[in-house]
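My questions all concern the structure below.
What you see is the complex with one protein chain gone and the rest in place.
Going in written order, the chains are labelled A, B and C, and every chain counts its residues from 1.
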C-alpha cells in the first residue's frame, strides 16, 4: 500500500460521489473532511449512517455538498448544525429525510447484493410521501399487510476513522460495526487511523472479531488525532470546547469561513 | 444465573421446538445434543445455519427430529450423514432443502423484525418449487425483474457452544458471527462454554467486539470440551478418529444405538 | 427534603416501567435515563436498561442498527420519544415547523422515531416544555404517527405523555390523551390553557405524587451516580452529584 495522507484520500473522492459518513460518536475522519474542503470538492451526496454531525456541517459550509440523506443532522450537545440549517434555508442542498433503521436497511441491502429491504413501521409518517424512492408494497407473505420497502443504497465511498490498521490494510473498529456495514455496502472504503500496527490484526482472534478485512479497504492513511475535534471510541473524548467554538463561529457564513481558513492554514490545529 | 448443565439446558428445549444449529466448524454444543437424545426429545425442527453435520445426525439417529431445514447435511470429511440418509429413506423426517444465503437471509429478517428478505439468484433452481414457503415476486423497484423472497425465520431456540462467557451471561464468539445471528434471530439462546471467566467481557473493547450480549442469552452452562468430538475454533481441533468411528458405527441403526448407548453411559467419553 | 421537578418526573416515569423486562433510552435523555435506572434498582436488577451513549449501561455489540433490530425482535418493552411538536392524536414531529421541506424552523430530524414508535409496546413521550408551542392541534410534519389503521403492523405505540406540568395516558382506541395527574403547583385549568389540543380527563385528576423517600434517596444516591457517567452535567446541576 502506498503512503497515503488525508489529502491523497480526499483526492480519491470524485466530485458528485455518494459518501457514507458515521455519526459523531463513531469513527469520523475529520482530517479527510478538511482535505475535501481544501480541495473544493463539489456536489457530494452525503449519506449519514444514520445521523450526521460536525463533519457534515463542515462539508456543507465549505460548499462541497449537493444532497444530504440522514435521519437527523445536528451537533448534538452543541445544538443545531448551523451550516446545514443555513443551506436548507438558502435552498442550496437537497435534504432527503430518513429514519435510522431505513438507512441501515438500505445499506444492508447493498451489503447483501439484494435489490431492496423491507422495514416495519414508518407507514403513515410524512417521511414516506417525501421519499419517492421508497415504496409501500403488500407483504407477499401476509394478507392486506402493507410494508415499506427501501431500495439498496451502495455509496461510492465509505469514509471513516479508526483506532488502528495493519500493513495489509485490515482496520480495527471494535464494536462500532456501523463502520463495518459502511465498508461492506460502499464500493470503496477510505480510512484514516491513529496508528499502523505491526503484525496482522486477523491473526489475533480477539482483534479479528472487530476488524474490517483489507478486502473492503482501498486506502489507509495514518493520521493521528484524525477524528479531532470529534472523539474516537476508546482513544479520546470529543473536544467540547473546540466544537462549541465551531458552533458559535459557524452561525454566520463569515464566521465559518474564518474558522475553515484557520483549520486549513494549520491543519494540525484540528488535531491540537 | 442459576447453575446450569447440559441436562438443564436440554430440559429448556420443549419437544417440537425449532432449533438453530451451527455448522461443525463453528460452535456446536454436542454435550446438549447428547442430553437432548438422553431425554428423548421429539419432533424437533432443526435449522442448519446453514449446513448440518454431526450434531444433526446424532439427533436424527436418536429419533428426536421431525423436520430438517438445511443447505446441506453431511459429515464433511467423514462422508455422508448416515442417520440423516437412513431417515430420509425411511421417510421419518421432512427435509426442507435450502441454499446457504436463503437461510442467512431468513434469519436476518427475523433479526431485523422484518417479515421477509429478498435474495438474488435461486430462480430456476428446483429448490423453489419444493419450498412452498418461498415466493418469487416482482422487484418493486425494477421492471419485469423477478426476485426470490423468503419469510423471516425466528427459531425458538439457538443452541451453541462457545469458548467463554462471563458471569453476566455475555458469550464470546469471536469472528464466528453466525452464532451472533442465531442468537439475535432466535427467541431464546442456550449456550455451553469452555469456561466462565472473571470480569465482564463487554468491558474489554477487543473482546466486546466478538461478544453476544447477555440480553440475548437465556442460560449458560460451563461444559469444558462441550463441543467434542467436533472442534471448537481457537481451542481444539475436531477429533477425526472419533468422528470416523461414529460414521462407521452409525451406518446401521444398531451400530448407532450402540454408539449412543456408550455416550450416554459415560457422557465424559464424548469429551475424552 | 422536597423534590425538584426533575426528581418528581424521574420517580413518576419509573413507576411506568415496573414489571418490564428491558427499557431502552435514546441519546440526550437524562430524566428518562435516570427513571429507567431507578426502575432497575427497584426491580432488584431484573429490569435490563440500555442507555444510548453510556459505556456501562449499554450492551450492544452490533453497531448502530442493533437498537432497532432489538426492538424489531420484540426485546425492548419501553422507549422514550420527544417531539418538537406533539398533537392530540400523539403524532410527533421532530423535523420542522412550517411547510416541509421549506420549514421555518428546522429540527435535527426523525431519528428512529418512525420505527420505534411502531414496534416498542410502551413508548413514553417526554417533553419538559408544556405550552401551545409544542403541544399543538396538528403537527406540521408527522415524523411518526400516534396511531395506524388496523391493517398496519403495529405492536407498539404511545403509552403516556409526560411534561413539566402533567402526565397524560394515551387511549389507543379513542386516539386521545387523558389527563391523569397534574404536577404540584399546577392545575387542570392551567394545563388546559397551555395545551394546544383537546384531551379527556380521568375521573379524578390528582396531583402527581411527590416522590417517596426511598425512591428520592435512590435518585440522589446510586441512581444519580450511575446517570452521572452519561450525563455529568445533569447529575451535577439537578441532583448535586459530582464536581
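In the analysis below, a residue touches a chain if its C-beta (ideal position, glycine included) is under 8 Å from a C-beta of that chain, and two chains touch if they have at least 3 such contacts.
It should be emphasised that the depicted structure is a prediction, and the values quoted were computed from it without experimental measurement.
Q: Would you list the chains present here that the left-out chain is in contact with?
A: Taken over the complete structure, the missing chain's partners among displayed chains are A, B.
Q: One chain is left out of this view; which of B:17, B:73 or B:186 touches it in the full complex?
A: Looking across B:17, B:73 or B:186, the contact with the absent chain belongs to B:73.
Q: Touching the left-out chain: which of B:62, B:180 or B:193?
A: Only one listed residue reaches the unshown chain, and that is B:180.
Q: If the hidden chain were put back, which residues of subunit A would touch it?
A: Spelled out for subunit A, the touching residues are 110-115, 154, 170, 180, 184-185, 202, 208-216.
Q: Since one chain has been left out of the picture, which residues of subunit B touch it in the full complex?
A: Residues 23, 25-26, 49-51, 70-74, 76-77, 80-81, 85, 88-89, 91, 95, 97-102, 104, 108, 119-127, 130, 144-147, 175-181 of subunit B touch the chain absent from view.
FYI, only the chains that are shown with their structure count from here on.
Q: With centres defined from CA atoms, tell me which chain sits nearest the overall protein centre.
A: A
Q: Using only Cα atoms to place each chain's centre, name the chain farthest from subunit A.
A: The most remote chain is B.
Q: Per the centroid of Cα atoms for each chain, what is the distance between subunit A and subunit B, given in Å?
A: Once rounded, the distance between the two centres reads 36 Å.
Q: Subunit B to subunit C: how many Å between their CA centres?
A: 40
Q: Any chance you could list the residues of subunit B touching two or more other chains?
A: 112-115, 208-210
Q: For subunit C, give me the residues that contact two or more of the other chains.
A: Within subunit C, residues 60-62, 65, 68-69, 72, 119, 153 contact more than one other chain.
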